[in-house]
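Report on one structure; see the data block that follows.
Left out: one protein chain. Kept in place: all the others.
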Amino acid sequence: MAFRAAVAGASGYAGGEVLRLLLAHPEAETGALTANSNAGERLGALQPHLRPLADRVLEPTTVEALAGHDVVFLALPHGQSAAVAEQLGSDVLIVDCGADFRLQDAAAWEKFYGSPHAGTWPYGLPELPGAREALRGSRRVAVPGCYPTAVSLALFPAYAAGLVEPEAVIVAASGTSGAGKAPKPHLLGSEVMGSMSPYGVGGGHRHTPEMIQNLSAVAGRPVTVSFTPTLAPMPRGILATCSAKAAPGVSEGLLRETYAKALDAEPFVHLLPEGQWPSTAAVYGSNCALLQVAHDESAGRVVVISAIDNLTKGTAGGAVQSMNIALGLPEELGLSTTGVAP
Amino acid sequence: MAFRAAVAGASGYAGGEVLRLLLAHPEAETGALTANSNAGERLGALQPHLRPLADRVLEPTTVEALAGHDVVFLALPHGQSAAVAEQLGSDVLIVDCGADFRLQDAAAWEKFYGSPHAGTWPYGLPELPGAREALRGSRRVAVPGCYPTAVSLALFPAYAAGLVEPEAVIVAASGTSGAGKAPKPHLLGSEVMGSMSPYGVGGGHRHTPEMIQNLSAVAGRPVTVSFTPTLAPMPRGILATCSAKAAPGVSEGLLRETYAKALDAEPFVHLLPEGQWPSTAAVYGSNCALLQVAHDESAGRVVVISAIDNLTKGTAGGAVQSMNIALGLPEELGLSTTGVAP
Amino acid sequence: MAFRAAVAGASGYAGGEVLRLLLAHPEAETGALTANSNAGERLGALQPHLRPLADRVLEPTTVEALAGHDVVFLALPHGQSAAVAEQLGSDVLIVDCGADFRLQDAAAWEKFYGSPHAGTWPYGLPELPGAREALRGSRRVAVPGCYPTAVSLALFPAYAAGLVEPEAVIVAASGTSGAGKAPKPHLLGSEVMGSMSPYGVGGGHRHTPEMIQNLSAVAGRPVTVSFTPTLAPMPRGILATCSAKAAPGVSEGLLRETYAKALDAEPFVHLLPEGQWPSTAAVYGSNCALLQVAHDESAGRVVVISAIDNLTKGTAGGAVQSMNIALGLPEELGLSTTGVAP
Partner (left out) sequence: MAFRAAVAGASGYAGGEVLRLLLAHPEAETGALTANSNAGERLGALQPHLRPLADRVLEPTTVEALAGHDVVFLALPHGQSAAVAEQLGSDVLIVDCGADFRLQDAAAWEKFYGSPHAGTWPYGLPELPGAREALRGSRRVAVPGCYPTAVSLALFPAYAAGLVEPEAVIVAASGTSGAGKAPKPHLLGSEVMGSMSPYGVGGGHRHTPEMIQNLSAVAGRPVTVSFTPTLAPMPRGILATCSAKAAPGVSEGLLRETYAKALDAEPFVHLLPEGQWPSTAAVYGSNCALLQVAHDESAGRVVVISAIDNLTKGTAGGAVQSMNIALGLPEELGLSTTGVAP
């Protein structure tokens, strides 16, 4: 079942990664590539790593350009997806890499994004309970945020099994591509290399309500999340350190057993063998999430570490995986679990 | 008051940083430089950045070589300091950059280091309550670990004022120099660049009991610490994200006020203005610790971020600062609060 | 035409990259994986990015283990390939990623490698004149060195067309994976990050005679090469700056035309449009070499820049490309021109 896909926002990091994965997808044909300020330029000048598409010219992002495709990936600034989606009609599969349709709670959306809530689409994290069912055959997919992907995959088995208390503490380090391609002084190489720095500390990061939504749904009760994101001197990757108080009776053995069982059938989420820890290098460019768990008896906490590539499993890989499900294709088609290392 | 200082372990990272700081210290004269496997080599071949000492030749680490100095800095593998210290006599100021004399609890030492406890020396973190008094005139100094420095400075004002509950959660990212200069596969540049990875997860890191010791002393009751260290792709720096449940009645205002007051007179620990966050780049090569605090009301937690240079304030700078106090010199002498950036 | 391939040296960087590419090759089945000191370990512990092979256990490198495959990739230390090859017989395709069979000149081999010359195999740089013919159907392939790949691709069109004088000056920057995975102090992340440094200056690098061999053959007369390799703070990639005096009558137009024509049919070597320059990021993990040319009229020199991934086109990608030719498969099969960026 071949399909033709357009990408809106093809000059950015998310759009570029969608294209990288579509180039490796055996059923995909790459249709329109659109951009805003970069319309009219050769893709090769903006994304020189996408050699097979180097001579393609970016069109302006219009409904006309995006119409007539089987799948449209939106990698647009927040707030622009709803208008485009409405005009494209309900037959085309729209995969929104932005935040617009991720949250169910309109009040949370308005608090964190400061604009009216556009609605809620099936959530593109297939590993969460019930997610695959909602995605199957859907013509709308809301791709999760990169941090919520790393954190939800790390903690959902523990919350589903009731192994931890409902107050999660998350500290995550992200590569700089998560901050996008718009040039800002603090994202300059000179500032970033050799430096770790936090941002959005104290509950202000927009991905917090998304984590709360996912973990609360799995836990079946309200979960609070203390989330501190940090910027790390690397282009890609998220390493999330997630912990919560252990529920009574938890042991390292029970923990491992629970995770092993929960992830057993998952093609893209793996519990590492005892003694081995995830690293972002091991998932560079791959659609894998690697996990490891520990029970810190002295501190009475369960600690789960997850590593993903923020652009692959955290954005474009998750998008393609969900697209496969929505289209009825094999979920793993065109997606690799092999990273590029060292 | 000029003094002559020897450095045992001059070919490693800690020893090299001690030398870098002694070269900038107006009262220091650099005496014997010793090493083990590198004895006989020119320092310039091993530490090419220490130009003024390039032609000095390393001697074997013996009591004879170290004798006859006013100050001896030990940057030796764990477990070797006691024997050297005993033979050097009680008149010479010995500043131990290793772990041997940091812990008061012999059982904790034996659990984490697997060898008999050598004893406890005055603890070289002058900012902790009572520490300056113990250091003044002392002829023995135990330099704190790099992580405990970052974490204790971040949390002591909150624990001293009773603003947080006694269960701390710490996630810290360290530059690779913290892992030393002995070549191991996972520390190769090819492995490290572009990668974040955790280690010692679940309470196993040797710096954990040191943090517990410091924070419990300040809090006046037992504090538990869930500590996750991570290796970041940068040569230097620690960014510590420290949080604990807020005590009843805590507000952002009270928090800022408490920290401002606690740090007001400190020359090397600074609370940043609201809205500005610490970064390791800002303290590169400086003896500063930069802090910022936040009260996450939704999650009910106090979050404190600290940034230090693990080799400067976290090791050699803290060592020189404590040495100044022990010798009766001005505490800031020869130490800079200016970092090298970008 | 499916084939079964063994990899000797599967725990190193070259062997790991061969495996990464074989996993993406539609006709490849991965057979024996062998190692020396790492024999007995899970591949997942040593190459965690190769998830599909994580549970494979490394065997000792013996002829028994390597026998019975259609293809055997050797990624062994210099000097070990001949003995293995002899015993495997002449029917199996042996692709040697080491240096043993690259040089035609036994004296040059002995001068630079200090051991007896093992012989010369068909040279696996298909883009060089005559190379494809020699590779077709061959059961032996000598994979070129990474620097000679970058440099020969950059300069062969100019030398073939007589556009430059026979004295080439090359300065190339390489990522650290080119130095291998054996831990050495100068390759530690702490030493490498933030640093550029040269090595093998003044003609001492072992890749020099290989460049001379290739360029002299193309030029039809002896070419001298002044080669300075430098180590760059990145895991992968080579950027080679290659220049030589322009022959009389050379112009920028003639230069571009010559390169465009020479590379027109090449699937993996591309001249970039005017004004765009190669970067190693654009070829990260891809089998492409990107080139750009300039005629510096003031200095009277032709300058050619090439960028490759040292592990892909510079080692394992070149190996698979040559293997495809030797086996009679389509040359591009299983190889990608898409890089992983940013």
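We just call them A, B and C in the order they show up, numbering each chain from 1.
As a working rule, contacts are C-beta pairs under 8 Å (C-beta built on N, C-alpha and C of every residue); 3 or more make two chains touch, one makes a residue touch a chain.
Everything numeric here is computed off the predicted structure, so don't read it as measured data.
**Student:** Among the chains included here, which ones are touched by the excluded chain in the whole complex?
**Tutor:** Touched by the chain not displayed, across the whole complex: A, B, C.
**Student:** Hey, which of C:Gly9, C:Pro48 or C:Pro235 is the one touching the hidden chain?
**Tutor:** C:Pro235
**Student:** Tell me which residue among A:Val57, A:Ala106, A:Leu188 or A:Ala260 touches the hidden chain in the full complex.
**Tutor:** A:Leu188
**Student:** Among A:Ser152, A:Ser177 or A:Thr338, which residue is in contact with the omitted chain in the full complex?
**Tutor:** Only one of A:Ser152, A:Ser177 or A:Thr338 touches the chain omitted from view, namely A:Ser177.
**Student:** Tell me which of B:Ser177, B:Asn214, B:Ser306 or B:Asn324 is the one touching the absent chain.
**Tutor:** B:Ser177
**Student:** Going by the touch rule given at the top, which residues of chain A touch the chain that is not shown?
**Tutor:** Here the touching residues of chain A are 13, 175-177, 179, 181, 183-185, 187-194, 233-235.
**Student:** For review purposes, identify every residue of chain B that touches the missing chain, sorted by number.
**Tutor:** Touch with the absent chain occurs at residues 13, 16, 20, 23-24, 42, 44-45, 47-52, 54, 177, 181, 193-194, 235-236, 270, 272-273, 276, 279, 281-286, 288, 290, 336-342.
**Student:** Identify the residues of chain C touching the omitted chain, counting contacts across the whole complex.
**Tutor:** 167, 169, 171, 173, 175, 188, 190-191, 193-199, 201-203, 208, 224-228, 230, 232-237, 239, 241, 243, 277-281, 284, 292, 294-301, 303, 305, 307, 342
In the analysis below, only the chains that are shown with their structure count from here on.
**Student:** Taking the mean of each chain's Cα atoms, which chain ends up nearest the overall Cα mean?
**Tutor:** A
**Student:** When chain A meets its copy chain B, do both sides use mostly the same residue numbers (more than half shared) or mostly different ones?
**Tutor:** Because over half of the interface numbers appear in both copies, chain B and chain A meet with the same residues.
**Student:** Which residues of chain B are in contact with two or more other chains?
**Tutor:** Those would be 175, 188, 190-191, 193-194, 233-235.
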